[in-house]
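In this view, the complex is presented without one of its protein chains, the others remaining in place.
Residue numbering begins at 1 within each chain, and the chains themselves are lettered A, B and C in the order written.
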Amino acid sequence: MSALHIERSNLKIGEHPTGLPLEVPVITLTGPADGPTVYIQANIHGAEIQGNAVIHHLLEAFKANPPAGKITLVPLANPIGINHKNGEFTLGRFDPVTGVNWNRQYHFDGALLDGFVAELTEASDEAIRQQFRAQLRAQINQRLDNPWGLTVGQNLCLRLQRMAVEADIVLDLHTGPVSARHLYVPSYTRERARHFNIPLNILMPSDFDGALDEACFSPWWQLSERFAAQGRALPVMVDAFTLELGSQEWLNVEDAKQDAAGILNYLQHQGLWSHCADPLPYTLTLQTQYACELSDYKALYSPSGGQVEFLAPLCEPVPAGQPLARLWHFNQLGLTPDNGLYQALALPCNAIPVLHFASASVQQGTELYKVLTNTFAL
Amino acid sequence: MSALHIERSNLKIGEHPTGLPLEVPVITLTGPADGPTVYIQANIHGAEIQGNAVIHHLLEAFKANPPAGKITLVPLANPIGINHKNGEFTLGRFDPVTGVNWNRQYHFDGALLDGFVAELTEASDEAIRQQFRAQLRAQINQRLDNPWGLTVGQNLCLRLQRMAVEADIVLDLHTGPVSARHLYVPSYTRERARHFNIPLNILMPSDFDGALDEACFSPWWQLSERFAAQGRALPVMVDAFTLELGSQEWLNVEDAKQDAAGILNYLQHQGLWSHCADPLPYTLTLQTQYACELSDYKALYSPSGGQVEFLAPLCEPVPAGQPLARLWHFNQLGLTPDNGLYQALALPCNAIPVLHFASASVQQGTELYKVLTNTFAL
Amino acid sequence: MSALHIERSNLKIGEHPTGLPLEVPVITLTGPADGPTVYIQANIHGAEIQGNAVIHHLLEAFKANPPAGKITLVPLANPIGINHKNGEFTLGRFDPVTGVNWNRQYHFDGALLDGFVAELTEASDEAIRQQFRAQLRAQINQRLDNPWGLTVGQNLCLRLQRMAVEADIVLDLHTGPVSARHLYVPSYTRERARHFNIPLNILMPSDFDGALDEACFSPWWQLSERFAAQGRALPVMVDAFTLELGSQEWLNVEDAKQDAAGILNYLQHQGLWSHCADPLPYTLTLQTQYACELSDYKALYSPSGGQVEFLAPLCEPVPAGQPLARLWHFNQLGLTPDNGLYQALALPCNAIPVLHFASASVQQGTELYKVLTNTFAL
Partner (left out) sequence: MSALHIERSNLKIGEHPTGLPLEVPVITLTGPADGPTVYIQANIHGAEIQGNAVIHHLLEAFKANPPAGKITLVPLANPIGINHKNGEFTLGRFDPVTGVNWNRQYHFDGALLDGFVAELTEASDEAIRQQFRAQLRAQINQRLDNPWGLTVGQNLCLRLQRMAVEADIVLDLHTGPVSARHLYVPSYTRERARHFNIPLNILMPSDFDGALDEACFSPWWQLSERFAAQGRALPVMVDAFTLELGSQEWLNVEDAKQDAAGILNYLQHQGLWSHCADPLPYTLTLQTQYACELSDYKALYSPSGGQVEFLAPLCEPVPAGQPLARLWHFNQLGLTPDNGLYQALALPCNAIPVLHFASASVQQGTELYKVLTNTFAL
């Protein structure tokens, strides 16, 4: 039996001053066989649109070839961020009242690990999985029940996280400002992360700093580390990734097929179609993929104010000392014969540019480029 | 004698709350012979950067071939707008305190025409020119001396206008959001406007609505109309244009050479190098140029909220009924089998797209495209 | 029979990028007898909250003593402006994308007067009223049907105006930044405007500049002027007022009773309870009311940047030369022995302060105070 059951609901995550309810669309797919639980969300940063088109293609693919397991799809995940314009652009990276990044408000308090490991030393992997997930679920629910209330971002993020905490695989679809495709890879997933077929990759440690991917993988990873310290090799039971699909403020539905293809390739590898007799059309020939450690993922900040020409193409290696950008000082016009009108900006080491700032007008301290350094093949 | 005299100064146009003075760079060129007075400014809208690079190339050209007359160049004309970021982008089209467009705060009170024409019915063209300019100058100075003070925008615009009012030719260098090159052409300049060699053109009437080009041409044009009503054919003595050089938030210094070339071609036609014996390298072969009346320069507004794919390439004719854009409603995912997920947006008539909105995320009422309709060759 | 019929509906005026519909609550009251049609709206500027509380009190009063005629109440009239925060405050005076003031987007094209007066020279007052209203209604509907769509502000304002155009009395409830109560009085209503019992008043001419009060009274006033030019004394058939109820970003429901009392006093004078046998409790003893012409309602702009102490109490006369405010320059600390640290700001004439700026940190050109000058008793 190959039926796919599709449910659609709206999740209320807040309320505007006029009383207008803020809702997020949630699509739940239940497949024809048991399999992993998958959670995929897009557009938590308001200007990062392209992931919605990827979810559209994924839904089409899932309809065409029903996967095993249960899949939750959440497009347009942040109605506050998406709907907040200042000028023509979407001010969607942070809460406009408090400045807090929308993707730093998920929750994990590591204190729950302390007692847990001692209690379940002898438990089966499956028992650990179920009981640890129950604890994570309880931690989120407890926070949602705070009698003092929740911030705007917590109202949003904790309700999304309550769905994500149930999943074995979590994908958070983002974009950069002007950006090449890149992927944040928790290092324990390094082998299978290659199946996304994304050219640039950043390897992450087990720390938690408030983002959704971290909120989903850190608890399980730290759990695994605790057991390892006791000599038991417990696998990390959840995969969670942040995919950066290109540039913000841009929609290209055709182009999103490429991102959907990488995700389907990864999901197939994770067993979503292991119930199917025939081979499916989702296998990709993998391209060369570069990676570096998170500590080697570096930003170049503007040494002064000015207007920038971004010279270095994204995703192509730049040798040390070769100009990445030209910073113009048009306030020098009429003053300078030949010097001082612009300066060339280069890096002290080889690098691969991943993204650059979205505006050509910058102040001293603007993040001009982010680059991979000390790269290696994924 | 071919010397060019270059002076550089800073014009104070405001003061920040901390007492920080806000200054605009002013470069004044005095050529080796008598000739027209020219005023060229760039970046009055904060995100519209490219004009600064055009001024750079013009300055280089003027140094290489000193022009007759006097030229004033003002790059980075609006330090408040240029320096005001909200998120990564520059909120530079309007005063962030009041919302008033920075290019709607120039001044002209048509009341001065009333007495003027009667008094100078018999005067020579040159006497009219001098006395009318003196009146315009006095009107601006009087407003600057207001004992109640001036708004932020008036402090800026009137000080720029005080320089522009002295000029026979005024060029205000702008860009659109995501935009093809286009030109606002006061209709009396239609013949000579062709020398800018800009593909898309909008013909303007003699009204004044607060923009710099209008503030410079409307008084002289209305003066000419008044004399015409009395049967005297007085030429319009000032040319003023707004040039839209492409897209905002972007700098490409090489590409700006093309805009400089068109301006030099126009300026040469206006006699800036008539003192030169040898032909100069500024003559262009003109491309096909489309135009329409201002009343036929139309905007398409979004019929609902959603995410947009801008389909129609800029500067290429689109027939009536052919989709310009696709508006996606990702909140319909999981609800709609095949309809309702997107709508195609078309126009009721043939058109040439000039510019489109800078973000793919739009609300009901967002200006999606601006287009020329009822076009003809310039 | 003294029943009051109450209907409540929601008016859709726009849609967010996520598809979220933007709705305005509309309460319609139909009284027990024929009488004037009244339209009252609040909060078109997002930070101007207090009018909602006034509408609450009015509704209670109307329930207690059902008025003749038909009344439409529209609280929270602008969901876009009300819901748009930047920092803690509401950026609600203008469209954050375009900068256009939300209260400058109503519509009236005076061209319809041209043919109208000639055609109805001999018609009765009542025929004129009905036919002119039909024309105004048609003008708005035609604009709403624009095949090119409408801007965000037009989508909002024209839908509100379509309700207001039916009314004989229109009240638009605003507040200032930090402000005393004041009233914009179209000069033909001067006698009856006194019944609002508001201490400060500004007399308006018949011009139209896009605000709701003007959009409602200008057509009828200009119509009256046209008939007057032909020798026929046609009364102005619509009253429309903008009431400024105090300060923005503030709600005091008890205090709003005072504003409701003034409005009820005016409405009673306009005949809303003429069907009642017994006297009603709405008659007020009028206080002293000052007024000036709109051209004498002046703003003082800051002569430089700095930090301001607002010295002059609102609503109390200040003689010429007496300091209204002290402007501090803390960047002079350590530089100046005794001078230069602050400057006292005074006016060249006697004045009554109406409102002042909402922040103590100002740039050169900030509107510090607005004041009545050349005042007289209303």
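The working rule: a residue touches a chain if its C-beta (ideal position, glycine included) is under 8 Å from a C-beta of that chain, and two chains touch if they have at least 3 such contacts.
If you're wondering where the values come from, they're calculated on a predicted model, not measured in any experiment.
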Worksheet, complete the sentence: Considering the complete assembly, the absent chain touches shown chains A, B, C
Practice prompt. Could you tell which one of A:P17, A:G271 or A:P323 touches the chain left off the display?
Written response: A:P17
Worksheet entry | Touching the absent chain when the full complex is considered, from C:I55, C:L136 or C:L171 | C:I55
Worksheet entry | Residue in contact with the excluded chain [from C:A47, C:V100, C:A167 or C:A312] | C:A47
Worksheet, complete the sentence: Contact with the hidden chain, among C:E88, C:E122 or C:D278, goes to C:E88
Worksheet, complete the sentence: Note that chain B touches the chain not displayed via residues 16-20, 22-23, 76, 79, 82-88, 90, 96-97
Item to complete: Name every residue on chain C in touch with the hidden partner chain.
Response: 6-8, 25, 27, 46-47, 49, 52-53, 55-56, 59, 73, 75-76, 82-83, 85-93, 177, 249-253, 307-309, 326, 328, 330-331, 333-335, 341, 357-361, 363
Discussion item. Please output the residues of chain A touching the missing chain, sorted low to high.
Written reply: 14-20, 22, 86, 93-95, 97-101, 147-155, 298-307, 329, 331-332, 347-348, 361-367
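Throughout what follows, only the chains that are shown with their structure count from here on.
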Worksheet item: Measuring from the mean C-alpha position of chain B to the mean C-alpha position of chain C, what distance in angstrom results?
Response: 35
Worksheet entry | Gap in Å, rounded to a whole number, between the CA centres of chain B and chain A | 42
Discussion item. Two-or-more-chain contact residues of chain A, please, as numbers and ranges.
Written reply: 76, 82-83, 85-88, 90
